[in-house]
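A single protein chain has been omitted from the complex, and every remaining protein chain is retained in its original position.
Each chain gets a letter, A, B and C, in the order it is written, and its residues are counted from 1.
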Amino acid sequence: MIAYQSIIDDIAKTSRKVANKGVVASYIPELAVNNIDKFGIHLVDANNNNYSTGDALDSFSIQSISKVLTLALSFSLVGDDLWKRIDVEPSGDPFNHLSLLEFENGIPRNPFINAGAIVIADILVSHLKNPKEDFLNFIQELTNDTTIQYNEKVALSEKNTGFRNYAAANLLKSYGNLHNDVDTVLDFYFHQCSLEMNCKQLANAFFIFMNHGKCQRGKSYLNINQVKRINALMLTCGFYDEAGEFAFEVGLPGKSGVGGGIVALLPNTYCVATWSPGLNPKGNSKLGMAALEELTTKTKQSIF
Amino acid sequence: MIAYQSIIDDIAKTSRKVANKGVVASYIPELAVNNIDKFGIHLVDANNNNYSTGDALDSFSIQSISKVLTLALSFSLVGDDLWKRIDVEPSGDPFNHLSLLEFENGIPRNPFINAGAIVIADILVSHLKNPKEDFLNFIQELTNDTTIQYNEKVALSEKNTGFRNYAAANLLKSYGNLHNDVDTVLDFYFHQCSLEMNCKQLANAFFIFMNHGKCQRGKSYLNINQVKRINALMLTCGFYDEAGEFAFEVGLPGKSGVGGGIVALLPNTYCVATWSPGLNPKGNSKLGMAALEELTTKTKQSIF
Amino acid sequence: MIAYQSIIDDIAKTSRKVANKGVVASYIPELAVNNIDKFGIHLVDANNNNYSTGDALDSFSIQSISKVLTLALSFSLVGDDLWKRIDVEPSGDPFNHLSLLEFENGIPRNPFINAGAIVIADILVSHLKNPKEDFLNFIQELTNDTTIQYNEKVALSEKNTGFRNYAAANLLKSYGNLHNDVDTVLDFYFHQCSLEMNCKQLANAFFIFMNHGKCQRGKSYLNINQVKRINALMLTCGFYDEAGEFAFEVGLPGKSGVGGGIVALLPNTYCVATWSPGLNPKGNSKLGMAALEELTTKTKQSIF
Partner (left out) sequence: MIAYQSIIDDIAKTSRKVANKGVVASYIPELAVNNIDKFGIHLVDANNNNYSTGDALDSFSIQSISKVLTLALSFSLVGDDLWKRIDVEPSGDPFNHLSLLEFENGIPRNPFINAGAIVIADILVSHLKNPKEDFLNFIQELTNDTTIQYNEKVALSEKNTGFRNYAAANLLKSYGNLHNDVDTVLDFYFHQCSLEMNCKQLANAFFIFMNHGKCQRGKSYLNINQVKRINALMLTCGFYDEAGEFAFEVGLPGKSGVGGGIVALLPNTYCVATWSPGLNPKGNSKLGMAALEELTTKTKQSIF
């Protein structure tokens, strides 16, 4: 039996003492107000035991973490047809996601670069009756928590500054790999990124990826092969161009967001979410990355 | 005294016999209806002597040829400040204009790739009171011909299918290199490309580039250094990734458009415009390129 | 208890019936003679139980699989200093390994692209007294099998046709990231790739990566963190630009070679080696990839 509580408490203690906590994202005002000193961890194990430390119940903008959840929902809706429109290879570099799109005829490298997530959003817009409501319901159901909501101000700010995403969506459209109109798809996309959740809710939402597709209440959302595939994608592509580094240092499938959150999981064992708003130069939470490395070192557990 | 009339008549004769005339652009219906057999040449020399052959008085969509004219107008308005926002190097490749934009922090490689022309359009939108009217007046004045007009249907078709241009404009916006809003700038840009002109009007519009900045009626639009720079740009960047080939085979500054037009000029000597709607695989008029090569070979004149 | 023997027998049976077995590598004559119908699997579990099927005792050229073994030896010799000279990110694309080298100042993306493996070879040449002998001893020790040898003919053929590797080594040299001379390093590199091993020997050589760094006889070569890192690299970079696909379909760390071999492993559980000389268009063994996917599906085991 591993003493998760004392381990995460120790990590939180260490983290609070770090002088350089990274830089809070400031490209929209709503993220810039994040307090650099916030730090939380929540871990839920396979037996539904929950362990929290620090600001684990403070909500924050989940941003790109939402891409795993939209991938899960779209995968459950369309199955392997998904992979006709998106590839599963790491993108290699941060700055060239658009250029890679051009080389490869409009097929994004993977579902976690923005262009790929926009194709996923397009699929949900096509298959859901009320995309924004239906996706929110899916999240509320996964977490058994109806308090989770979009932050409309964040969604609007993203829309007003999201020129790079408009560029990607238009480029996809030029290749015929966006079936709905640009504005509708991006409206959905900016909303999914604006979801506000806390560490506890995130860890519980990702329970299905640790538990062969079943949520905590036993409902099945994905089959075992689909979960394997999503976990493999998180491991190889979940941290922008730092994915190799994360697999190498931490050794868990995971996903980060520019709001400072990270979720990671050890299959059959636990899900963990961290929050610390300061980012490293690659755009991943600086203390969150360190915390997860420490967790896997102290528990001597990883997928490898 | 060179017998321009008999030379261009000979070229037209040869051209009509060519079996493979290339492929008419069909990405918008308005261009697709172009008759593959149309062929015209118009040459005006430094003494204002005019020589025509074939369909030289048929109007067609000038498309990218307009980029030289917007460059000229914006250069006359803002001078060398232009080069803070656009570079003057060849782009090397057709498929990577967006990726090059990403590598170089939002500074387009030159004013003739789409991204560069969109920045030029942005400058005109900023500096002209009524951008579309004022630019049209400039063209009518250069050619002394008030019948020249935009084709609104073409402009609308471009707008409805121009996703790649929307992508470029949004990417520029993300780098802060587009000062007006995307829709306004692209509305201007799609209009400039929709201009309908015939070979005679085009040859006369480009008279200023052959004549140190002065039009046929003696009015000065650009100084001698500005003309030198625009001509250098036409030579190095005027034919997409076939610019080197054109400089190499023809040896004249020039500019092509996807509507099948080409304008080229020999400083102090002549301007020539050709029209043949069939394009080669690089997007330049197949017979137009051949005609200009033949012209420079037969006249034994080029800048080199 | 999983019935590995009947599972691999079934896989071998299925594989023999496949009509399209891929294409045997033919860039050197020694590989071209491989019989397309050869097929073998060897699995060794954590308790040292061995399971074989088909041509598991036929030797073949291990080629790039050797890169994991040189990485292990150099990692044990120089520790984390290794990562000052090589990165740990997937390379994204097959064709651009040299161009990526140029963008990133001579630091190869990872130890499994050729440029990275050449840096590893350089490290071994610097740190071993008799590089070729010492590396061979290491392999013989890992496998407890002194019959394993280099194939001098293969090494010579590689040398005579390895212009791309000479290009990479010289480029590394130009960046100061090759400390010994090009010919010496490549002589070692071509020898490591020429090693001949069979499936049984390979599975046993990789036992250390499944067993926290300890070989079957209990000797420790790497610590638990080092093994985690090597496994993470195999998962993210072990299959050229098909690494994402392999992680996604199979879900095991592994490494392929152009001789048709693949080794993969499930930590704490088993190592498996397959051999089928026919390659898919990405250069990985076609039937080997399929065999491993079937193995993980039938055993319902993967790291995810």
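Note that a residue touches a chain if its C-beta (ideal position, glycine included) is under 8 Å from a C-beta of that chain, and two chains touch if they have at least 3 such contacts.
Small disclaimer: the values here were computed from a predicted structure and weren't measured.
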Omitted chain's touching partners, listed by label: B, C
Which of C:Ser6, C:Asn35, C:Asn48 or C:Ser174 contacts the chain that the document leaves out: C:Ser174
Hidden partner chain, touching residue among B:Ala243, B:Val258 or B:Leu279: B:Ala243
Hidden partner chain, touching residue among B:Lys67, B:Arg229 or B:Lys286: B:Arg229
Touching residues on chain B - with respect to the absent chain: 87-93, 100, 109-110, 224-225, 227-229, 231-233, 235-237, 241-245, 247-248, 251, 253, 267, 297, 300, 302-304
Touch list for chain C against the chain that is not drawn: 95-96, 98-99, 102-103, 163-164, 166-168, 170-171, 173-174, 182
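The working rule: only the chains that are shown with their structure count from here on.
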Far-end chain from chain A, centres as C-alpha averages: B
Separation of mean Cα positions, chain B and chain A [Å, integer]: 47
Computed distance of Cα centres, chain C from chain A, in Å: 32
Residues within chain B bordering two or more other chains: none
